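In this view, the complex is presented without one of its protein chains, the others remaining in place.
Labels for the chains are A, B and C, by order of writing; each one numbers its residues from 1.
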Amino acid sequence: MSKKRIAVVGGTGYTGVELLRLLLVHPDVELSVITSRSEAGRAVSDLFPNLRGFTDLCFSEPDTAALEQCDLIFYATPNGTAMQQVPALIAAGCRVIDLAADFRIQDIATWERWYGMSHVCPTLVKGAVYGLPELNRKALKSARLVANPGCYVTAVTLGLLPLLEQDVVANESLIADCKSGVSGAGRGASVGMLMGEVGESFKAYNVTGHRHLPEIVQNLSQVSRRPVALTFVPHLLPMVRGIHATLYARITDRVDFQALYERRYSEEPFIDVMPSGSHPETRSVRGVNTCRLAIHRPQDGDTLVVLSVIDNLVKGAAGQAIQNMNLMLGFDECSGLNFPGLLP
Amino acid sequence: MSKKRIAVVGGTGYTGVELLRLLLVHPDVELSVITSRSEAGRAVSDLFPNLRGFTDLCFSEPDTAALEQCDLIFYATPNGTAMQQVPALIAAGCRVIDLAADFRIQDIATWERWYGMSHVCPTLVKGAVYGLPELNRKALKSARLVANPGCYVTAVTLGLLPLLEQDVVANESLIADCKSGVSGAGRGASVGMLMGEVGESFKAYNVTGHRHLPEIVQNLSQVSRRPVALTFVPHLLPMVRGIHATLYARITDRVDFQALYERRYSEEPFIDVMPSGSHPETRSVRGVNTCRLAIHRPQDGDTLVVLSVIDNLVKGAAGQAIQNMNLMLGFDECSGLNFPGLLP
Amino acid sequence: MSKKRIAVVGGTGYTGVELLRLLLVHPDVELSVITSRSEAGRAVSDLFPNLRGFTDLCFSEPDTAALEQCDLIFYATPNGTAMQQVPALIAAGCRVIDLAADFRIQDIATWERWYGMSHVCPTLVKGAVYGLPELNRKALKSARLVANPGCYVTAVTLGLLPLLEQDVVANESLIADCKSGVSGAGRGASVGMLMGEVGESFKAYNVTGHRHLPEIVQNLSQVSRRPVALTFVPHLLPMVRGIHATLYARITDRVDFQALYERRYSEEPFIDVMPSGSHPETRSVRGVNTCRLAIHRPQDGDTLVVLSVIDNLVKGAAGQAIQNMNLMLGFDECSGLNFPGLLP
Partner (left out) sequence: MSKKRIAVVGGTGYTGVELLRLLLVHPDVELSVITSRSEAGRAVSDLFPNLRGFTDLCFSEPDTAALEQCDLIFYATPNGTAMQQVPALIAAGCRVIDLAADFRIQDIATWERWYGMSHVCPTLVKGAVYGLPELNRKALKSARLVANPGCYVTAVTLGLLPLLEQDVVANESLIADCKSGVSGAGRGASVGMLMGEVGESFKAYNVTGHRHLPEIVQNLSQVSRRPVALTFVPHLLPMVRGIHATLYARITDRVDFQALYERRYSEEPFIDVMPSGSHPETRSVRGVNTCRLAIHRPQDGDTLVVLSVIDNLVKGAAGQAIQNMNLMLGFDECSGLNFPGLLP
């Protein structure tokens, strides 16, 4: 079988370089095009020296004709870019995975409020498949357009899914205390993300409201089939990669939670339910597509504590996108993703 | 007025060196004795080069006679040491501040269960004053024996105090999601605290139960005058100093929370209630005795979020001990503690 | 004696906030004005929360009249700003300390080549005193205009000074391998200084040529009275504060180097020559104005190795500026600078 042709639009950020790292050694695909307006003409490996020796590609100006010749196009662009270009590509028969937020929220008004712009192709949103394989595997296999989930959203949704599916906790008082490495903020110049500002310090941010909140609530409401209320507090860690979500839920039905999680995820290749009493470290998933979970019920009380760790750039972005690509193109779901994390 | 004579017992850990940093420039005291069995004979400034030029003291073998000649003795020893030696010093008329846990928990059975040893002087515990000035200022002024609070405990208690005093949140479902720099774990050799293990990673620990839990519950129950249930999840940050407590409480009375905090702490020299909408950074309190607080009510919902930051070695240990000393010896409460934090 | 009135021009960077931290608790001065075009009207403690409670000042628009009423003005502006404004202030009788590079290089052509602009007041440069007290103490006491040294320059010059004064090493093959924390790069937005770029990594930069090179060579040539050639390689450390200079010199005269350094710096309040065999840590000078030095001669060979550490924001910038101010205004040289570093 000849390799599938792949394009990446907007590959100069952290999600972009991570996609490239994974695509360049993926056995079933060939990276054909990578576009960037700002870096057009520059060798990819000049911007990202870790890729030296793995590709001779240069960034190119976005060019619809070139993209249309690809089997699948990843959008690793800022929010609001993909929705401008994707309709034409879908019409041309391409498959698309958007790693930004353009197609994640089914309620267009909600999306427009949180993202501060008008949506230009609401009907495409309806047809888009939300790219969380643990929830939508079947639909993903035939999807033309996939909305790849947000990083916090992935960690929180996977951590709470079994509880809400089984209706064993209170839906209206969920808490997600999340901590992210700085790469989650992207590669754009800003004072706030200088190492002089965020190194050797820790803080919460956006406590009043973060864009990932409506996306989490959409996921949880869907599996719960009842309204869900969640308090979501993101924090910034003085490190580069990794998300740790500490999830709190009030127990309404005292089932065997460890067994519930093990059963729910027994067939999932990228979900690892750790033994009872474990404390997953973010470094255990560094560079890999795994979500590690641990379930605690402190002092046998009414509060369940779920610990959920992912690499924000892999299962939280590029790795999950590859997993979705594998499903969409009929590859082994683990193809190109089957190696251990980098520890220490 | 001649300077008061001060001793530090067990000064080779992080709490010890931080006490020394603060005592050596304190205008009202003279550091006379510093003991350490393991380092006896060694110059203090040889072990801690930041103190070169500020003291010629050497560590000495513990010697009761020398200690008894001091006005106040700090114990910066492991749990279980102070209770062996303090009764004799109290009998000799000295004042003592224990930075370990020996005198913190009034219920001796609870203490013995969490600390895994028998208490040798339970009656002294009854007479000890718990060293949180914001709670016990008056008693501290005449105290002979002070139990200096734990670091997490300080951040959590100060963050929840106004709510429980005013009975405006649900007492039985409090959550404290706490993150600490590694210096909180002390200066003892261990694999688990190697930089190779905890650098560039993040995890929860002791979710099943941490010794600071009963101490927090004791404080909160006291101010609340009702039973309190708290879920306490500590995490380890890849940085050296600082604690960030993210506190969640279900609102039962919709008062003006910002005003409540500002009023409660208006006279407190070391509590800073930040403006509404703020996100305190741990670095803003690096090296200083301040606790910074911010109050949020996301989406105007039922969950109140309080952000509380301290330097675990200062307001969480040595600085609070100095504040207590100032009260006990009749100095200005801020003496030796009145300078800004180190940012960046 | 009434306190002297002090102004800071351009106080929104790391050098600015460090100046403020030190000035606000300095016993002999009063901070009267702090200017910033971009932040005019904003409370200083809003931008730098570590200063909350220590000042009510707001940033103001630069205003010559207000500045002229001050006894001394610090310029913490980008290179090229001070030279525009300082002539008027000097003419008005003010004293000025420029923390940027405008007055550091006596050879104007050299300055213009490295800084890429024309100098607007070359005659003022001639009269400026180079603000390294260990070299120019006497001149500083009567100086009107002081050029505060660069951070790397301070660490390297103090490390090599005794050798070149005594002519005991080869002048033409000196090597300075320097490592700096990220705060040395300032607080301007840039991709290159994002924590995602420089965290958990290490690299050299500007190996081809760095602006501090001509300044170091100027200092060393002056004390040596012979031409000096130096290879200077700066590196970026994944941490916030601190410079470590590792200096290599070929020995031409086998004197007792340890004694030479101890003698040279015996009266210097901010130079600490450590015992033979020591390895100074940057953290031992965190937040303080000390330069710690250690002298090694590995395998008793021909190469002398000098280790020199400073806090780039203190002895490398704001602290040295305060030391210079103390000399210029007749205060105790150590006033406001006499406290130990923050370790850990």
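Methods note: contacts are C-beta pairs under 8 Å (C-beta built on N, C-alpha and C of every residue); 3 or more make two chains touch, one makes a residue touch a chain.
Since the structure is predicted, the reported quantities are computational estimates derived from the model, not experimental observations.
Considering A:T64, A:Q299 or A:N338, the position touching the chain not shown turns out to be A:N338 (whole complex). Of the options A:D102, A:E281 or A:E333, the residue whose C-beta touches the omitted chain is A:E281. Here one chain is not drawn; of A:K3, A:R52, A:R226 or A:R254, the residue touching it is A:R52. Checked against the full complex, the candidates C:R21, C:R211 or C:R283 give a single residue touching the omitted chain, namely C:R283. Where chain B meets the missing chain, the touching residues are 14, 182-183, 185-191, 193-200, 238-240.
Touching the omitted chain from chain A are residues 14, 17, 20-21, 24-25, 48-54, 183, 199-200, 240-241, 272, 274, 278, 280-281, 283-288, 290, 292, 338-344.
By the touch definition given at the top, chain C reaches the unshown chain through residues 173, 175, 177, 179, 196-197, 199-205, 207-209, 229, 231-233, 235, 237-242, 244, 246, 248, 250, 277, 279-283, 286, 296, 298-299, 301-303, 305, 307, 309, 344.
Simple rule for what comes next: only the chains that are shown with their structure count from here on.
The chain with its C-alpha centre at the largest distance from the centre of chain B is A. Averaging Cα coordinates per chain places chain A and chain B 39 Å apart. The set of chain C residues that touch two or more partner chains comprises 14, 183, 199-200, 240.
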